[in-house]
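Presented below is the structure to which this report refers.
Removed from the display is one protein chain of the complex; every other protein chain stays in position.
Showing chain A:
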Amino acid sequence: MSQLSLKRLEKSFNEARIIKGIDLEVAEGEFVVFVGPSGCGKSTLLRMIAGLEDVTQGQIEIGGKVVNDLPPVERGIAMVFQSYALYPHMSVYENIAFPLRVEKLPQAEVDKRVGAAAKVLQLESRLQHRPGQLSGGQRQRVAIGRAIVRQPKIFLFDEPLSNLDAALRSEMRIELMELHKRLGSTMIYVTHDQIEAMTMADKIVVLNAGEISQVGSPLDLYHKPDNLFVAGFIGSPKMNFINGKVRSADGSTVAVDLGSLGMLRLPRTSTAVAGQDVTVGIRPEHMSLGEGEFTIETVPNIVEHLGIHTIAYSTLPGGEAFIGLFEGNPEIADGKPLRVSFSVADAHLFDARGLAVY
């Protein structure tokens, strides 16, 4: 049985429709990540699940029970805020104990639960400190501790790592994944960072302008994006898009005219795309140096040498930006013509509406 179920969920602020009919099922113990650009409605959706925003239309069910009109505390959720929302005047202990104090639990029980949370989060030596005396990562852990002690059915995280520096963020990412393993609880996590989404999620929900663009496992989304938006959003550097026109689609091969780059023949069974303006997508990391199945000649205008790999940025004759990512340190220099190629199997094809063609 799914633990959280969203049915035709909608949210409007006055005239503006922010969430436009979302259907989603989340299974028990799943780590689900809502990802999307700023303003796509991911935080609003999370806040609706938490009970911090009213539902305009549709239903939210938690554990089979409609919770639309229940206050947050009765929904069995706990939320970790982007700003951590720690009480600056209380000690770490009191911050973590806050939900238990509200519940008026006996002191012995509070001690036990706070102690257990502090142990899991390695905060034992910090319990008497104030939040202001802690580092960003420690504050984050206190916020998580406050969520843990409530023993919720579902944890909600609203961009919890966005205030941390890069090094700490990857450290905390691992800690959160370990925590998920240890607790086995359902976690819903909002981020705009697709690396966080890819590394942490069992299931990613890509949101765009208040609608779900695609739901799937990280690798599904990476290898089989349903549309141009997901293709462009998942993956870093982002997928290259080349505009073309379908010259023929015979049920086994689609021939795409890429102008001066040549004719690209892709194995596709669709015939509906015949004559359409289409987009071919190819990931920068799927490019190889030298000749191959489909070869492009470009002149990089910027080259980044990152040691582990090299990234070359150029512009195609049609005006599209084109990025190639190559392993190691090949001899590439800006302004020097370069022949790169890709395998036809790695190419993606999107029709005139931006939907993937298989």
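In the analysis below, contacts are C-beta pairs under 8 Å (C-beta built on N, C-alpha and C of every residue); 3 or more make two chains touch, one makes a residue touch a chain; residues count from 1.
One rule holds in what follows: contacts and distances are computed from a predicted model.
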Complex member absent from the view - protein name from UniProt, among "Urease accessory protein UreF", "Phenylacetic acid degradation protein", "Pimeloyl-CoA dehydrogenase large subunit" or "ABC transporter permease": "ABC transporter permease"
Among A:V26, A:V55 or A:M79, residue touching the chain not depicted: A:M79
Identified contact with the non-displayed chain, of A:K11, A:R150 or A:K203: A:R150
Positions on chain A contacted by the hidden chain, ascending: 50-52, 71-73, 77-79, 81-83, 85, 87-89, 98-99, 101-103, 130, 132-133, 146, 150
